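Apart from one protein chain that is not included, each protein chain of the complex appears where it belongs.
== chain A ==
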Amino acid sequence: MKTTRPVSTLQFTLMVSAFQISVAFLSLPRELARQAGTDGWIAIFFGWGMATLASVVLVKVMKNSPNGSILELIQRFMGVWASKIAAVIFIAYYLPLAYDGFMIASLVMKLWLLPSTYIYVLVLLLLIPTYQIAQHGFQAIGRYCEIVTLISIWIPFVYLSTLRHAHWLYLLPVLKEGWLPVLSTVKIMFFPMVGIGLVFFIYPHLVNKEKALKAMVISNTLTCLVYLGITLVCFVYFSPDEIGEFNDPVISIMKSIELQFIERVEVPFIAFYLFVFSCVWIPSMHLVSMNSAWLLGRGGERGSLVVWCFAIAVSFFIYKPSFIDAARVNNFLNLTGFVMEFALPLCLLLYVAIAKKVRGGRRS
């Protein structure tokens, strides 16, 4: 189908990683600490394992449709109406993801940087570049993710400089309360790994389709390394008794850094982090517009993107979200993320395998 705008393996890897990291980077250390104390970091490995398994399944599903997205695959196996329903479901999934991204980004920006600016103004400003990038499809988004990676490389080094105040004894003993708290924390590791579902739509654009799985494993590993790094940095800096008190330990930890020329290091950090944040809503908005164009049956992707951008701006104008709402949306997405990117691919794979067998049986 549309291979006129191919996506390279590197772009694909970075797109998936950036999507994953931007979703949960700020909240992950806090959530892990609240659930499992200082052993929370072990749960990240489980997250990696699950995401890798899901990636295998996803790629296997998509191998059945090398030239079309998941919607074309569903259409081929289940019919037009099924694919339309699927498009509605994908819209209902990616729209809250984008909304959540805008919400958290604008709330964090309002709290830390611009306390007297209206949220809808911030969202409006964020929507303009979103529209400009998302309208050009996955290739433009992939290039954008490459640039974002390049300009965010300094961030880990800033975090490493906080290790001067590290108390490594906080990590001991490992598994202080046994495996149970760790295993029960695994359930919150689904949401941070959300983003592997992008392969549903990017697969047909990939240049090297046989490298898709490898790329996904690499991006999962990259994401988990970033998560592991930031979680350990937070855990050795904050005392286990206090970390739950900070809403954004990832940002609060920046306050300990004292540079001669800048007092609040977190200010440029948050401004830069907006680039990383944008890697969740730009692909999401693109997918929403793509799915709604599919639903209408015409090639009006750009038109529907305008409409959706406008809708989001208006929704922020009418409804002013709070941090409590953000937590609620996060809980909802944690569940739907699991359903859409872990359970759904498995069901699809089973269905496709059975359908193939039935058809093959008929043919012979």
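By our rule, contacts are C-beta pairs under 8 Å (C-beta built on N, C-alpha and C of every residue); 3 or more make two chains touch, one makes a residue touch a chain; residues count from 1.
Rule of thumb we're sticking to: contacts and distances are computed from a predicted model.
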Per UniProt record, name of the chain withheld from view ["Spore gernimation protein GerC", "Carbohydrate ABC transporter membrane protein 2 (CUT1 family)", "Peroxiredoxin" or "Ion-translocating oxidoreductase complex subunit C"]: "Spore gernimation protein GerC"
Touching the absent chain when the full complex is considered, from A:Trp112, A:Tyr227, A:Phe316 or A:Phe342: A:Trp112
Among A:Pro6, A:Gly68 or A:Pro240, the residue in touch with the chain that has been omitted: A:Pro240
Residues from chain A at the interface with the omitted partner, ascending: 111-118, 121, 124-125, 128, 165, 167, 169-170, 172-173, 176, 238-242, 245, 251-252, 255-256, 258, 263-264, 266
